[in-house]
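Every protein chain except one is present and positioned as in the full complex.
Letters A and B name the chains as they come in the text, with residue numbers starting at 1 for each one.
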Amino acid sequence: MTASAIPYRSIAGALRPTPGDIAVALLTVVLLVGLYLHFWSGVGGEGERARIVSADNGVQIVPLNEDRTLTLHGPLGDSVIEIHDGRIRFIESPCQGKQCIHAGWLHSAGSFAACLPNRISITVLGRNRHFDSINY
Amino acid sequence: MNPTEPSEASSPIIVMTTRDDHRIAWLAALAIVIHVAEAAIPSPMPGVKPGLANVITVAVFIEFGWRTAAWVSLLRVLVGSLVIGSFLTPGFALSLTGAAVSVAVLGLIRLWPGPSLSPLGVCMLSSLSHMAGQFSAAYLLFIPHPGMLTLLPVLMTLAAVFGLVSGVITSLLLASLHGRVANSE
Partner (left out) sequence: MRKAFILVLVLLSSACGRQETKLHDTQLLVMGTLVNVSIWDGDDDVAAVATAGVEQRLREMHRDLHAWQPGPLTRVNEALAAGKSAPVSEEAAMLIRRGSELSRQSGGLFNPAIGDLIALWGFHNDDGPHGPPPDAASVRALLAKAPAMSDLHIEDGSLRSENPAVQLDFGGFAKGYAVDEAVRILREHHLNNAIVNAGGDLRAVGRHGDRPWRIGIRDPRGPGVIASVEVEGDESVFTSGDYERYFEYEGKRYHHIIDPRSGFPAVGSSSVTTISKEAIVADASATALFVAGPDAWVRTAKAMGIDQAMLIDDKGKVYMTPAMAKRIHFEVDPPPPIEVVAP
């Protein structure tokens, strides 16, 4: 299809949308609404949340796009978890090995750190979890 | 204006050029100028540009067909990046993917048997596909961070706005061109 298929008679006429244009406009609106619903619905979107499970505080899902610090109580005392810049980590723990702190920042879906002595675990959630379950 | 003059003056090698080649070269040059000028405009976010070079690509597509538009688009990205100094940088890869996807969509529009589109619709699709291509390159190649995805709706909205603006400009440009051609006949 070349120029001959599309007539241009006047400047005013040039801005009159064709039925095809209107279809494109409608599709665009649907696309944009769909994109907002998909990526902006829920807190933080997919892969942007972490599940924190603790024996004393139960299960909570936290968004990783809000920087904050959480203090969770466990059998040994308080563990402190930091969320910053889409990542999450243990920063303080009353356990002796401090393995949970050495695990460092977690950000990709399926990453996991736990303080077993204090019975607190963090799992980064996402649409494509790398592992269905962690054996430890 | 003699279109053969530049090539003869700048190069000792004589290349047989067709009318098509010259047309592509001139239109690409125009697109490159816009491309480079746009690169100078400060942008709130990388990858967000009004995309006025799109006007040239779409106008060429409507006036001279898909092949010419594809050449103009490719030349614009290649030469434009050489001029700005972004050749083979991530920014270049993004521009190239955006242009490639947008040209591919123009190809699909050409094959589309349904109701015809005015420059408004063509520019909208071209702009959206350019952004989609650019974004997927950025996400898949450079920053596969899920946080990127939350930007996508905003970027696509901006692409739709700029698509509409370039559509209006393209329509007016083509209409006035045709008006002038009609008057001169």
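The working rule: a residue touches a chain if its C-beta (ideal position, glycine included) is under 8 Å from a C-beta of that chain, and two chains touch if they have at least 3 such contacts.
Just so you know, these numbers come straight off a predicted model, no measurement behind them.
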I'm checking contacts with the chain that's been left out. Which of B:100, B:160 or B:174 qualifies? B:100
When the complex is taken as a whole, what residues of subunit A touch the one chain not shown? 35, 38, 51, 53, 55, 58-59, 75-76, 96-97, 99, 102-104, 110-113, 116-117, 119, 121, 127, 130-136
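We adopt the following convention: only the chains that are shown with their structure count from here on.
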At what distance in angstrom does the C-alpha mean of subunit B lie from that of subunit A? 34
So in the complex, the part of subunit B that touches subunit A is made up of which residues? 62-65, 110, 114-121, 124-125, 128, 145-147, 149-150, 152-153, 156-157, 160, 163, 168, 171-172, 174-176, 178-179
Partner subunit B, residues of subunit A touching it in the complex: 1-3, 5-6, 8, 10-11, 13-21, 23-25, 28, 31-32, 35-36, 39-40, 44-48, 65, 86, 107, 109, 126
